[in-house]
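What follows is a set of notes on a single structure, which appears directly below.
All protein chains of the complex are present and in place, except for one that has been dropped.
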Amino acid sequence: MTTPPLYRRVLVRVAGAALVLWAAATVTFFALHLVPGDPVLVLLGGGSGANPTPETIAATRHAYGLDQPLYVQYAQHLGRLLTGDLGVSTSLKESVGTVITEQLPSTLQLTALALLFAWLIAAAVILLSTGEGAVGRALGSGLETVAAGLPHFWLGVVLLYVFAFRLGWFPVAGGTGFIGLVLPALTLAVPLAGYLGQVTRVALLTALDQPFVTSARLRGMSAGAVRARRALRHALLPPLTLSGWAVGALFSSEVVVEAVFARQGVGRALLNAVIARDLPLVTGIVLLIATVYVLVNLAVDLLYAVVDPRVRTPREI
Amino acid sequence: MTALTTSLAPARTRSRPRPGLFAAGLFLTLVVVAALVPGLLTSYAPDGIKPAEFFRSPSAEHWFGTDQNGRDVYTRVVYGAGQSLLIGLGATAISLGLGILLGLSAALGGRRVDFAVGRVLEVLFAFPGLLLALLFIAVFGTGAVTAAIAVGIGEAAGYARLIRSQATTVVRSGYVEAARGLGHSPARVVRRTVLPNVLRPLAALATLGIGQSVVWASSLSFLGLGAQPPAAEWGAMLADGRTFLQYAWWTSFFPGLFIVLTTLSTTVLGRRLQAWLDVRSS
Amino acid sequence: MTSSTPDIHDALISARNLTVGFGDREVVRGVSLTVRRGETVALVGESGSGKSVTARTLVGLTGAGARVSADGLTWQGEDVRGWGERRWRRVRGRGIGFVLQDALVSLDPLRPVGKEIEDALRLHGGGDRATRRARVLEVMAQVGTPDPELRAAQRPHELSGGLRQRALIATALALDPPLLIADEPTTALDATVQAQILDLLAAARSRERGLLFITHDLGVVRRLADRVAVMRGGEIVEEGEAAAVLEDPQHPYTRTLLAADPARHAKGTRLTPGPAPAGPQSPEEGNSTHPTEEAPRHAPVPRRTGGRPHEAVLTADRIHKTFGSRDAVRDVSFALAAGRTLGIVGESGSGKSTTARIALGLTRPDAGTVTLHGEPWSELPERERRPRRHGIQLVHQDALSAFDPRWTVRRSLIDAVRLRRAGHPVPAPDEAARRVTELAAQVGLPDDTLDRHPLSLSGGQRQRAALARALAPSPAVLVLDEPVSALDVSVQAQVLDLLAELQESLGLAYLFISHDLGVVRHVSDDVLVMKDGRVVESGPAEDLFSAPGHPYTRTLLDAVHPHPAATAGATR
Partner (left out) sequence: TTSVTARPAAGGTLTYATDREPTCLDPHVAGDMPQAYVAQQVLDSLVALDAKGRAQPWLATSWDIAKGGRTYTFHLRRDVRFTDGTRFDAAAVKANFDHMVDPDTQSGTAGGYLAPYRRTDVVDEFTARVHLDRPYSPFLNMLAQAFLGIQSPKALARGKEANCAAPVGTGPFIVRKWNRQSDVVLVRNPRYNSPPPYAKHSGPAYADKVIWRFIPEPATRFAAVQSGQVDVIDALPPEDQRTAEHDDRLKVVVRDRPGNPTNLALNTSRAPFDDLRVRKAFLYSADVADGLKSVFFGQYRRAGGPLSYVTPHYSDAYENAWPYDPEKANALLEKAGWGKRDGDGYRVRNGVRLTAEVLLKSDITPNQLALMEQVQATAKDVGFQLKLLRLDAASVNTRYQAGKYDLRDGYWNTNTPDVLHTVFGSEYAVRNGIHSNATYAKDPALDKLFRAAQATTDPAEQQRLYGAAQRLISAGAYQLTLYPQTTRLAAHNGSVRGAALEPALSLPYLYDAWVSSR
């Protein structure tokens, strides 16, 4: 098998990414128009009811171009996006770019730390529970299953109650800096660690059965060292591939965690935007997530090549 | 080896007594009984509201205590099994079905279809599952059925990806080639050889998915978009009970426990099922 | 047995009455074995007889869940029973170098082989970085790696099988340990590479190192071993000086083993005693558990005389296939007549399988044509080819992967019998069932295996099942791609005999692919020798083997089993 030249691979990747972004924007546009709910009425009818005049309603509708035919709206929407203009959020009345730059850092910090925690927890549990003993293995695997099945909001409230409220180790809500990130990140990390752990465990046990492991031991390496220094590297491959997916899943879970811990973040912004049928903001955030997803996958590919030099590209998805 | 094939690697089998397996089986049997004939397991009504008896702690009379409406939590957990299983099984069936459709057509349909499906999956992945669920719910309203469908759609991409890679391996396998070499028609090869072999290793994964779907749906309930009150659904009970955690931990603890136990049991059984399928063919 | 009395001063490793069990099954029973300095001991025996387990036990790594007991187990005179993990680690790599059986997967695919070789040095304090580095290159050169600098930085997937095997041996030799244990170091390698590896082991012995190697290839034993121990069913059934055992085998099983070597038998003679039994009992188990006490007869397979003229059923005309920028097959032509066998040999990657797939119509050639029964075949669209596919069937090297793992053998066979083909109605279920029984009998597949899954069959049974399936649609041509390479010698012998019988009774044409010259020579009427996708030489088997024309053919021939007489002289 021959690998196509580098520029072609880059080209294909860029084209693929562009295609994905376009599709995401288009799907978002039509999805939001398909679902019932008039953004204008949401906007003006906030709270338990309000009494805007018909002129107000018409003016608002016009202001967002919602009085145009659908195809015109779509063309304008795409046209704006092409020029890099994400528009103004209808619900927050702030430019989408500003909303995202405001909300993104918090989300990125949280995502990064959650991923890191998840990896650390998964690796620790795995290394401690893949020894020879069947009991240890069953315990580790059981722990992971339980962890993977914990709903975020519940775990979040329990962690808050125990560590912030009872023990006072961490701030209750929205604390600044690292210390405030710990509990929300843990809330996200524990179920993810359970999932990653499951996958890693299977891969590690498979790797431990490989002859090269016996081979290393026949050279005088200890069982523990083989596990941590040889087999683990192999076991990292599957969860590494999953990290791209995990980042996407984290965005969804962050909606809940951000609400429980009263944190800023694009997850919650997305939820509110969908509820308010705020097309510019939903589009902006979807494009953002798609971009992050594309970038993370690129990073995963690169990392993959570091861990497993056999392949230049692990999977195309 | 890609992630997918590894995660689909046959579960290890050992022939030792399995108390865990027995417990899991017993628990799931109970849950199924609860789902089918809840009246058998409790004498209270799930929506039997008694305001005066709110937040009684667990006792002989109310095993799991009572909730903010004075309803028996145990009874609601029992009656909730039906809805929760509906969500768990329904969502898993939907995501598997969609996954099979997408994954198989990618693996079998030639390079162009594969590319197209690849892009579709990428868009699906880039689209947060929650957003999909929200949009779906906005169109079709809330409730256990829509929750199941919404969760199912949200999870389909993951399955599709797995099935696609699994199917790619199967299609290239010696036995598919053997079937082709015999001169069987493509339709027959797909139906009798490819599909069953693609699905076999998904057994364990799908069972894991059942519990995960219930948890997913409970997040929808947390956002107020899950099963409709007064339906007893574990996720919804868990979500509603969270605010009373300090004063009445039991209202959310028991539904949560049941979600976790169900996940655990289905996983144990799923692994066993997969091991059994692998052994049967060994 | 006097020869195995341990000499405390000389013995590197010695086991007395060693027994190993897994679960409630004893897989090694009462084995006594000693390897002395400068001595080469060969452990031979059928698959599953406990050779590898014995070897692994000698370094304290029998495996999870193993129960080991022995009256004596010493390393350089020291009792190792009761050694802990820590103590063992000092011996592994430094005292005993071990080359695992699964050579091609025994190197970490993610690490450069140089690092793997360095491991042993690092773990046993083999000096600083630079010293270790130098030593790595030294051993790699020693095991005959060309351009060690470059190779050390490469990972296993970038190396050919032979180079990988050498790298693995290098890991074992890095510290030049007094004892080297090599578990089937040459299986699955093609002839040229195999010869190089054996030379390497011989060199180690000449440095007064002890060597214990495991094989089921008697040619190798003949070349290398001082002493040989024959294992069966977990026990050593015969042991002694190599020459003595090979020339005058005492145990019937040893005799069967010797008889099974195809290289020693001309085409048309049996490799196994008597006609292949067909019946309720598994033939190979029948043979191994109740060996015939009398010496094997080598009755000629009755050759069909007369019969049809040699008209070609399958022809290939200048077929060509390119994958990417690599020419897998170039300008290959051949003609195969009914009742005849065309052998294809060549090193790995020379295009043998690709040629076979083109012949089968599974791969479309870029140029050239294949005809079947004189009619177009390779140019047909798949839709038109499908109804005629039954005429040409494939038997694959890896029988296991060629069966749907979910199906019993019976189900797979029925699937093959109930085939929609032009001009024939699909057989009714009861008729299909009858046909399956018939097929099973034809290939000597015991009835009780029919309802088992392929994984639970032995290698020989699987290959018989694969044959039965290939025969189900009554083909005229069988394409056999390495049909016996995965089998041990005695089973291989049975399958080869079966093939000969089937060809005789059904008039089948065989396209027979193998990298084993002995096998090819034994079965073929005509032979193609392939290299780099090209046919370098072709002709009637006997002519070609007795007077090879092309230098490549000569290298191939030189590398494999030299004639018995010549070998004995050469190695001693």
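A, B and C are the chain letters, set down in written order, and residue numbers restart from 1 in every chain.
Criterion: a residue touches a chain if its C-beta (ideal position, glycine included) is under 8 Å from a C-beta of that chain, and two chains touch if they have at least 3 such contacts.
Every value quoted in this text rests on a predicted model; they were computed, and no experiment measured them.
Contacts of the undisplayed chain with visible chains (whole complex): A, B.
For the chain missing from the display, the contacting residue among A:T28, A:S91, A:T145 or A:T187 is A:S91, taking the whole complex into account. Touch with the chain omitted from the figure is made, among A:T26, A:S222 or A:Q264, by A:Q264. The residue from B:H62, B:R164, B:R200 or B:R242 that touches the chain not shown here is B:R242. Contact between chain A and the unshown chain involves residues 35-39, 41-60, 63, 88, 91-95, 99, 102-103, 106, 157, 160-161, 164-165, 168, 171-175, 258-265, 268-269, 274-277. Listed by residue number, the positions of chain B touching the unshown chain are 47-49, 51-52, 54, 67-70, 134, 137-138, 141-142, 223-225, 228-230, 240-247.
We take it that only the chains that are shown with their structure count from here on.
Averaged Cα coordinates give chain A a centre that lies 21 Å from the centre of chain B. For chain C, the set of residues touching two or more other chains is empty.
Multi-chain contact residues of chain B (touching two or more other chains): none found. Chain A contributes residues 1-2, 132, 210-212, 214-223, 230, 233-234, 307-310 to its touches with chain C in the complex. Listing the residues of chain B that touch chain C in their complex gives 173-175, 177-185, 192-193, 196-197, 200, 277, 280-282. The touching residues of chain A, when paired with chain B in their complex, are 16, 19-20, 23-24, 27, 31-32, 34-37, 134, 138, 142, 145-146, 148-154, 157-158, 161, 191, 198-199, 202-203, 205-206, 237-242, 244-245, 248-249, 251-253, 255-256, 259, 267, 270-271, 274-275, 282, 286, 289-290, 293-294, 314-317.
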